[in-house]
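Handing you a structure now.
Every protein chain but one is kept in place in this view of the complex.
Going in written order, the chains are labelled A and B, and every chain counts its residues from 1.
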Amino acid sequence: MDKLTDKYLRKRKIPSTACSGCGLGQAHKAMVVAIDELGFDFYDIIWGTSIGCAGRQTFATWKGDNFAGTHGRVYAIARGLRLAIPVEKKLVLTVGDGDAFGIGFNHLLHAARSNAQMTVLVCDNLGYQSTGGQYGWTTPAGVKTDSSPYGMFEPNWVQTEMDILNVLKAAGATFLARHVSMDGRPLVESCKKALQNNGFSLVHCVFPCITNFGKNALGSRNTVNMFNWIKNRAAPLGEEKEDTLWRTGIYHDAINTRPEFSQLMRDKVSEIQRRYQDEGSH
Amino acid sequence: MKDRIEILASGFGGQGVVRLGQIVGTAAVNQGFRVTMLKSHGTEQRGGYVRTQVVLSKEEIDSPLVEDPDFFCSFSSAAYKQFGHMMKDGVVLYDPAMVEIDESKPFRQIAVPAKDMAIEKLGRPIYANIIMLGALSAAACEILDKENMLATMLSIIPKFKDENRNAFEIGYGMVTS
Partner (left out) sequence: MLAGCNAFAGYPITPATEIAEAMSVNLPRIGGYYMQAEDECAAMHLAIGASLGGMKAMTATSGPGFILYADPYGWAIGCEIPLVVLNSQRVGPVSGITGAPGQGEFYNVRYPTQGGNYETIVLAPNSAQEAMLMTVEAFYLSERFRTPVTILADQLITDGFEDISVPETDEEKKAMGMRFMERKAHPGPEFYPPTDEIDIPPVVLGVGTKALCSDWTPTEEGYDIETVEAQHKHSYRMIYKIRNHKDIISRHETLFLDDEPDIIVVAYGSASRTVKTAVKKAREKGQKIGMIRPISVWPFPDELFQYKAKYLSVELDYDGQMVREVQRAAPGDSEIHFFGKCGELPTVAELHETFDKLLSGEQLSRIGWEREAW
C-alpha cells in the first residue's frame, strides 16, 4: 500500500506498532482504501481511536487530525466534537471490541440513538488481548483465555439470537455490517457505504490476534493457522453453515434516512435563535 | 429601619413555602434591596420540613442565615417548634388550622387562618400561601411596599390572577398594624 501510505499515513508510524503477523492491519487498510476510493483527502477526516490494540496501534497513523480517547468514551467525545467541527468533516473511529461492546457500550448506544455521524470500525480481536488475553463479549464459545481457563461458557454477543448488531439496529444505527479482516473487497465496500452515511455507521470486523488469542485458543502463534481458523468460521449472510461464527455482509442499510445529530442540533438551534430574535425585535 | 431584615417561612412540602420566599425576595429586589434567599428542600419525601430564609438589607449581605427573625411565617406545628425558639422580638404569622402556638411567648403572634379562608372564600386550599403572603405584606408594610409585592406576586404566578389578587387582599386585611 505504498502509494496509499504516502497519501494518508504518517511515516513515523510505518511499519505498524502491532505485533508481526497481526491481522489488524488488514482492517485498517480496508478503511484507508475505502477513504481513497471515495476521494477524500486526509484533512477531510478526523481519526479517533480507543484504548486496546485496535486503538493504540492505529493512533497517530492518519496524516490529518488524530485523537485517542479514554477507554470506551470516544463515542461521547465524538458527539461533542461533531457539534464543533465543520459538517463536511468525517469522523472515523477505530476501536476494539471491549471498548465498543463493553466499557463504552452505553455511549455507543447513545451515539447510535442520536445518529451522530461517525464511522466506527470495531476491530475485534475476540477479547482483551492488549492486557494479555482475557475473554470479552465476542469471544467464541469454548475458547480458552487467561480468564476463561475452562473454556468460554458465558453467552457472547455474536450469537444469532442475541446479535449485538441487532441491538445497535434497534438503538437507531443507520448502517451496520460485519466482516472478517480477510474479506478484502466486500469489507472495503462496507466501509465505503459506512463513510457515505451522514449518520452513525458501524462495521464490525473480526481480525486474527496471533500473539494472545492464537497462543491461548489455538495453542500456537502460527499466523497461517490463525488466519485460516477465522476465515473458515466466516461465511457471507445467507451462505452460513452449521459451524459459522461470523455471518458477513451488510446487516442494516438505512443510510441517510434519519437526521444526523449535529445537523439536527444546528437546525433546531437556528430555528430557536430566529424565533427568539423575532420575538426580541417586536 | 434596621440594617437587616430577616424573614423565615417554614412548613411542609407542597404548601408553597419556597414560592412565598421567592416572591418576597423578588419584590424586595424590585424595591432596591440587596437580597439573599436560602431554601432547604428535598426533604418532603422524608416527611420533613421545607424552609426558606430571606434576608434583606440596603447593604451587601454577608450571612444569609436567619438567626433572629423579624417575621416568621409558620405553616406547621413542627416548623413552629423547630424555629419558634429563635424569635426574640419579631412577629410570628401562623395558620391556626395547622399550628398550635405557645401563648406564653413574649413576641407578637398573629393568627392567619389562611387554609380555612382559602377554602371558604376561594374554594381551594392552594391559595393559602398567597393569603399568608398578603398577611406578611401587611405586617411588613413599613419595609415592603404593598403594591410592589402584589405586582411581583402576579408576575411570578401568571395563572389565576383574580384569585391570587383576592387571596393577597384577604391576607392583607387580616393584619392590623
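Everything that follows uses one rule, which is that a contact is a pair of C-beta atoms (placed from the backbone, for glycine too) under 8 Å apart; a residue touches a chain by one contact, two chains touch by 3 or more.
What you are looking at is a predicted structure, and each value in this text was computed from that prediction instead of being measured.
> Of A:Thr5, A:Asn66, A:Asn228 or A:Thr244, which sits in contact with the chain we cannot see?
Of the candidates A:Thr5, A:Asn66, A:Asn228 or A:Thr244, A:Asn66 is in touch with the missing chain.
> With respect to the chain omitted from the figure, which of A:Ser20, A:Thr257 or A:Ser270 is a touching residue?
A:Ser270
> At which residues does subunit B meet the chain that is not included here?
Residues touching the hidden chain, for subunit B, are 21-22, 25, 29, 33-43, 61-65, 67.
> In the full complex, which residues of subunit A touch the absent chain?
Counting only subunit A, the missing chain is touched by 12, 43, 46, 49, 51, 56, 59-60, 63-71, 73, 76-86, 89, 106-107, 109-110, 265, 268-270, 272-273, 276.
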